[in-house]
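Just below is one structure, and these are the notes that go with it.
Note that one protein chain of the assembly has been removed; the remaining protein chains are unaltered in position.
So that you can tell them apart, the chains are marked A and B in the order they are listed, and the count of residues begins at 1 in each.
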Amino acid sequence: MTEWLEKHVPKMVLAPSFIAIFVFVYGFIGWTAYVSFTRSKLLPKYDLKGTIQYERLADSPRFEVALTNLAIFGILFILFATVIGLALAILLDQKIRTEGPLRTIYLYPMALSFIVTGTAWKWILNPGLGIESVMHDLGWTDFAFNWLVDPKLAIYTIVIAGVWQSSGFVMALFLAGLRSVDNEVIRAAMVDGVSTPRIYMSIIIPSMAPIFLSAFIVLSHLAIKSFDLVIALTGGGPGYATDMPATFMYAMAFSRGDIGQAASSATVMMIIVTAIIVPYLYSELRPRHD
Amino acid sequence: MTDMSMNNAQSEKSAARVRLAQRIALRFGLYALLIVFALYYLMPLFVMVTTSLKSLDEIRTGSLLSLPRELDFSSWATAWSSACTGIQCEGLRPFFWNSVLLSVPAVFLSTLLGAVNGYVLAQWRFKGSNVLFALMLFGCFIPFQVVILPMAMTLGVLKIAGTIGGLVFVHVVYGIGFTTLFFRNYYVTVPQELVKAAKVDGAGFFRIFFSIFLPISPPIIVVTVIWQFTQIWNDFLFGVSFSQAGTQPITVALNNIVNSTTGVKEYNVDMAAAIIAALPTLFVYVVAGKYFIRGLTAGSVKG
Partner (left out) sequence: MTETTQQILSIENLDKAYGTVKILKNINVSIEPGEFLVLVGPSGCGKSTLLNCIAGLEESTAGDINIGGRSMIGVSPKDRDIAMVFQSYALYPTMTVGKNITFGMKVRGIPEEEQQAKLAEVAGLLQIDHLLDRKPSQLSGGQRQRVAMGRALVRDPQLFLFDEPLSNLDAKLRVEMRTEIKRLHQTLGASIVYVTHDQIEAMTLATKIVVMKDGVIQQVGTPNEIYNHPANMFVADFMGSPSMNLIPAQATSSGDGTKISIARTGGEYLTLSFDREIAGMNGSGAKEVILGLRPENITDPLSIVAQNGQLADCHIDVVEPAGSDTFVVTSLGGKQVTARLRADAEVVAGQNASLAFDLSKASVFEPESGARIA
C-alpha cells in the first residue's frame, strides 16, 4: 500500500491543478464553442442551430470593424514594439555605463496596468489640453492633434500607448538574447575585420531568430487579448470605431445580452490564438536530440 | 629616409586623432539617442505626477509639460477618499484594499501550486507528464474571453459570484499555468541525480521537496511572486466581469473614476488615482526589478 502510494504521489499532487485546468480551460472552451452554435440570446440555450451565430457575425459591420482594427493594431503594434525593442537592446549593448538605470526606465511601463497606461495617454492625447496645446504654446498654432476623437485615427492612439507600454519588455528579451550570443563568433568576425553594424546584421541578429519568435508570440498574444487598454483609452469609441474582438465580445456578453454573439466572437478569438500558439508550443516542446 | 618615416609617424598620429574624434562623436550620438528614448518613456509618468499636483485652473490655462506653480495635494486626497466611482463617492481606498485582499491569497496559492506542479513535471516525470505540461502551458495563452461566460455561470452555481473569494479562485485557476511554467523551467535545470541520491538516502516525495528543492527556490519564488502580483493587481477583465459594487478591484474603480460622465472632469484627480493604482506594482518593480527582468526573460527565452 505504501509502495503504491509512494509511486503515485506525484500524479496525485498534480491532479487537482490538472483537473482545474481541464475543466476551467478546456471544458469552458468547449462550452463556449458549443454555445456558439446555438440561438442563445440573454440566456444560454443548448439546442444546436448550426452556424447562425457566425453568419450574424459575418454580417455585423461592428465585428468587421473589430477585426479590421485588430489587424491594424496587431501589425503596427508588433512591428513598432519589435523595431524599437531591438533598437534599444542594440544601443544598450554598447557597453553603456548607465545601463542599469536606463534599462529600468525603459522597462517600468511593463509594471503598469493597461488601465493606468490608458488613463495617462488619454490625458496626454487630449485634443484640447494635451500635446496639441503644447504645440500651440510653442508657436505652432496650426497644429491639430485630435486622433482620440477621430473615428478614422483613434485606433492609432491605441498603437501609440500599446507600443509605449510593451517595447521595453521586447528590449529585455532582445538584450538577454544579445548577451547569450556566442562571444567567440563575434571575436572571430572582429579579427576578420568585419565592421560592427555588419556583425549585427549578418551574425548577431540572424542568430536571434528564436527571440524574434518569442517576441512575436508574446506581442501577438497581447494584441489579441487587448481589452483594458481600449476600454481605458477610448472605451471602444468614438462610436464603435476602436472596437476590437475582445471589447466586442465583452459588449455582447454584458451590455447587449447576446450570449450567442459573445460566444461566437470569443471562439473566433480562440481560433486566431490557437493558429499562432500551437505551432509555437509544438516546436518548443518537441523532444530535442542532444 | 628619416624624413619619410617622420612624415609617416605624423600622418599616423593625425589619423589616430581623427579616429578618436570619430569615436567620441559616435559615443555622444549614442548617449543622446538613449536619453531621448528615456525621456519618451518618462514623459507620461512626468505628466501624470505634475498634473496630479496642479489645480484645475492651472491645468486649463497652463501647459501639459510645465511644472506646477504651487504644489496642490488636494487631488490626491480626493482620489484616495472621496472621488466618485459611479454612484459611490468614497475614492479609491476601499477598492485598494479589495485588491490587496484579492492579490495576497491569489499570489500565495498560485505560487505554491506552481512550485509543486513544477517539481513534479521537472523531476518526477511519468508517462504522459509532458502532454499534461503542454496542456497546462496552452492554458496560459488562451484569450480569457473564451472562458468568461461559463465562468460567470460557474461562480453563480458555487455561490461565490461577485465575491473576492470568487476572484481569488479565478486568478488561481488561470495563474497556475504560468507559475507551473516558471518552476518547471527552474527545476528542470537541477540534475535528476539529486532526486536519485535523496531516494537512495531514504527520502520521499515531500521530504525531497521541502529539504532539497524549496531551499534552492528563493530566486524563482521571487520571480513568480512578482509576476503573479503584477498580473493580478493589474487585471481588469476578470475584475470587471466577476465583481459587483463592493468587491471591485482598484483597476475597475480607476476606470470608473476616469470615465464617469457626471460633473466636471477633474484631470488632476484622474492622474492622482492612476498613480495610486500603479504605486504597488511600481514599488515592487523598482525594489525587485532585477529579478523581474530575469523572470520575464527566463520564461519566454528558455521556453
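Assorted remarks:
Here is the rule we use: a contact is a pair of C-beta atoms (placed from the backbone, for glycine too) under 8 Å apart; a residue touches a chain by one contact, two chains touch by 3 or more.
Model, not experiment: these values are computed from the prediction.
Looking at B:203, B:222 or B:288, the residue that reaches the missing chain in the full complex is B:203. Within the complete assembly, B:194 is the residue of B:135, B:194 or B:288 that touches the hidden chain. Subunit A meets the missing chain through residues 3, 6.
Against the chain not displayed here, subunit B makes contact via residues 191, 193-194, 196-203, 207, 211-212, 215-216.
Note that in this section only the chains that are shown with their structure count from here on.
In whole angstrom, the spacing between the mean C-alpha positions of subunit A and subunit B is 15.
The part of subunit A that touches subunit B in the complex is made up of residues 6, 9-11, 13-14, 16-18, 20-22, 24-29, 31-32, 35, 44, 88, 91-92, 94, 96, 102-117, 119-124, 126, 129-131, 133-134, 137, 164, 168-169, 172-173, 176-177, 180, 210-211, 214, 217-218, 221, 224-225, 227-228, 231-232, 235, 245-246, 249-250, 253-254, 259, 262-263, 265-267, 269-270, 273, 277-278, 281, 284-285. Every residue of subunit B that touches subunit A in the complex is listed here, in rising order: 30-31, 33-34, 37-38, 40-45, 47-48, 51, 59-60, 63-65, 113, 116-117, 120-121, 124, 126, 129-130, 132-139, 141-151, 153-154, 173-174, 176-177, 180, 204-206, 230, 233-237, 240-241, 251, 254-255, 258-259, 267, 270-271, 273-275, 277-278, 281-282, 284-286, 289, 292-293, 296-297, 300-301, 303.
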